[in-house]
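Only one protein chain is missing from this complex, and each of the others stays in its spot.
Per-chain residue numbering starts at 1, and chain names A, B and C are given in the order in which the chains are listed.
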Amino acid sequence: MQVRIRYFAALREAVGEAEEALDLPDGATVAQARGLLAERRPALAKLLPACAAAVNRGYAQAETPLSDGAELVFIPPLGGG
Amino acid sequence: MQVRIRYFAALREAVGEAEEALDLPDGATVAQARGLLAERRPALAKLLPACAAAVNRGYAQAETPLSDGAELVFIPPLGGG
Amino acid sequence: MADETSAETSAETSEQALPAPIIHITRDPLDGEAIRALEQAVTTAGAGGIVTFAGVVRDNARGKRVRALEYDAYPEMAESEMARIAAEVAQRWPESALAMVHRIGPLAIGECSVVVVAACPHRAEAFEACRYAIDALKASVPIWKKEIYEDGQEWVEG
Partner (left out) sequence: MADETSAETSAETSEQALPAPIIHITRDPLDGEAIRALEQAVTTAGAGGIVTFAGVVRDNARGKRVRALEYDAYPEMAESEMARIAAEVAQRWPESALAMVHRIGPLAIGECSVVVVAACPHRAEAFEACRYAIDALKASVPIWKKEIYEDGQEWVEG
């Protein structure tokens, strides 16, 4: 299966792209996606541990399973206001 | 001695005037002025007990002594805001 | 920005002086333009949070339909009490800037009777300073409100 990853703020600047597709084994969780991404994107390895995660525009837990076509976003520490 | 009394809000409407002079014995207090005024102005007798008092534009106690030329105002319950 | 060599020592607190408190009893409308002008007047480059309270004439009170209001004040004492409150705010929140304006005279439903603006480096202080100032104003500033109903009128508390 494949999920769509979107990058914002520090992550987008580190990656140099706004989004990409990530292939994952069926039933992979947010935690597994995070691990795979840190391997594939060394520029993110230091940033990802401080990030929350959102699946389909809502906050998600590490054990949340992903489904094909999901939108996955890692959320760096917030700075709104 | 003489003090200047100014009326606002419900008191002004009850009296029909914005101010008047009140003659008082030397050394009279706010409480004595209040008593004298309630006698002289029956329209105020019901309103005065709920009023605070201000002398020379600051809140004053019942026992505060008045001096000649002081400005004395009885302050009905506040409604600002 | 004016003196770059002092940037390091002056960065924590903005070097722009805090404006003096703005205090008024007025008969002029407190419309959007007037409120914006107050906000601008208290906002310095170091202000990060601005909290504005606007009190507005409601169409009902204590179960009665209110048609209009009239405010009266003991103006000299009202302004001195407001200045005393502003001094307390300045002592409790030393980096705050404050504006307090109360309108008197006849007001229609939906018109603004009072505006308090507090500008501070951080939002917590701005909320606290603004709330403190309007609560203190209601507790001690000699201003009175007459509610005008369909069938009468009354000077009311609060």
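Here is the rule we use: a contact is a pair of C-beta atoms (placed from the backbone, for glycine too) under 8 Å apart; a residue touches a chain by one contact, two chains touch by 3 or more.
Worth saying up front: this structure is predicted, and the values here are computed from it rather than measured.
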Contacts of the hidden chain among displayed chains: A, C
Candidates C:P29, C:G48 or C:P75 - the one touching the absent chain: C:G48
Interface with the undisplayed chain - residues on chain C: 1, 4, 7-8, 11-14, 32, 35-36, 39-40, 43, 45-60, 63-65, 109-110, 119, 121, 123, 126-127, 130-131, 134, 150
Absent chain, residues of chain A that touch it: 6, 8-10, 12-13, 54, 57-59, 73, 75-81
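Keep in mind that, in the parts below, only the chains that are shown with their structure count from here on.
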Approximate Å spacing (C-alpha centroids) for the pair chain A, chain C: 46
Computed distance of Cα centres, chain C from chain B, in Å: 29
Chain A and chain B, separation of their C-alpha mean positions in angstrom: 73
